[in-house]
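Quick one: the structure is below, questions incoming.
Every protein chain but one is kept in place in this view of the complex.
Moving on to chain A:
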Amino acid sequence: MTRFWLIKFLRTVLTLWLVVTFTFIVLRTSGDPVVALLGGDAMPDEIEQFRQQWGLDQPLFVQYLQYVAQMATGQFGDSLRDHRPVIDIIFERVPATLSLGLAAYLMAALIGIPAGILAALRRGSFIDRAIMAFAVFGFALPNFFLGILMILFFSLILQVLPSSGTGTIWHFIMPAITLGTFTAGTLARFTRSAMLEVLEKPYMRAAAAKGVPAIKRILFHALPNAAIPIVTIIGLNLGQLIAGAIVVETVFAWPGVGRLLVTAVSQRDLALVQGLVLVIATTMVLANLIVDLTYGLLDPRIRKGA
């Protein structure tokens, strides 16, 4: 078991190092950030002074070594734009993204999983078709389009929900629905197919023959056995949640990590982009670790295999 976790840990460190190095090289070799940061009419003197101040006049490998040395001490550098520590800027934004992601995930799970179960139980019926139609709609509709439609309908026409920003529970509704719709649709489809497979297993027929009530059969016999693919989808969708947040946070002016990334990339704020990529990569790696761990908890055979 210790060896299993050691390998996982080393693989995680290697992945993060590759991500950091790749991001560093791509950002530095894809052009000079100074013009993007200072604006089109910056004077040559100003550009030179800025380059010296931030060490951008150094050879690439010197910049890389400085960056790695800095990271080894737990520092991610200062933002070229805000002149503040990158880590402070990122962690100011993390709560907003986490709260929105949590709300969207809860909504997706509370709608997607029961809808998938219901569709499986009513296979071939009108309810099944209606749920699947909504599921397809959910993951086929681009979230920026859904977001703008919702703003126009609920904020502009009905004037019942705030169009942007944070502050109250009402501010969560439209961004969470926009962000969670894709995941809800995906979860509904996967839950349905996983449940259909489980419902046809002999142990389900045996439970029915023994007179176990339907609700117990579904919750305690079918659902745990269908959980592995559902957990996999939830894990995979964590990445989608962050990618989706980039769009949703921009549409709804939500002050989260996604919007910060968009701004940092468009302004070529190198240190901030590197820090954000590292945080996002860490999130993904941790999510995968948690999924692996959950597999073990759900299925003793995997635990023993490990």
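Methods note: a residue touches a chain if its C-beta (ideal position, glycine included) is under 8 Å from a C-beta of that chain, and two chains touch if they have at least 3 such contacts; residues count from 1.
Keep this in mind: contacts and distances are computed from a predicted model.
Matching "Cobalt ECF transporter T component CbiQ", "Extracellular solute-binding protein family 5", "FtsW/RodA/SpoVE family cell cycle protein" or "STAS domain-containing protein" against the UniProt entry of the left-out chain gives the name "Extracellular solute-binding protein family 5".
From the options A:49, A:66 or A:125, the residue with contact to the chain not on display is A:49.
Although one chain is hidden here, its contacts on chain A can still be listed: residues 31-37, 39-46, 49, 81-84, 92, 147-148, 151-152, 155-156, 159, 162-165, 250-253, 255, 259-260, 263, 266-268.
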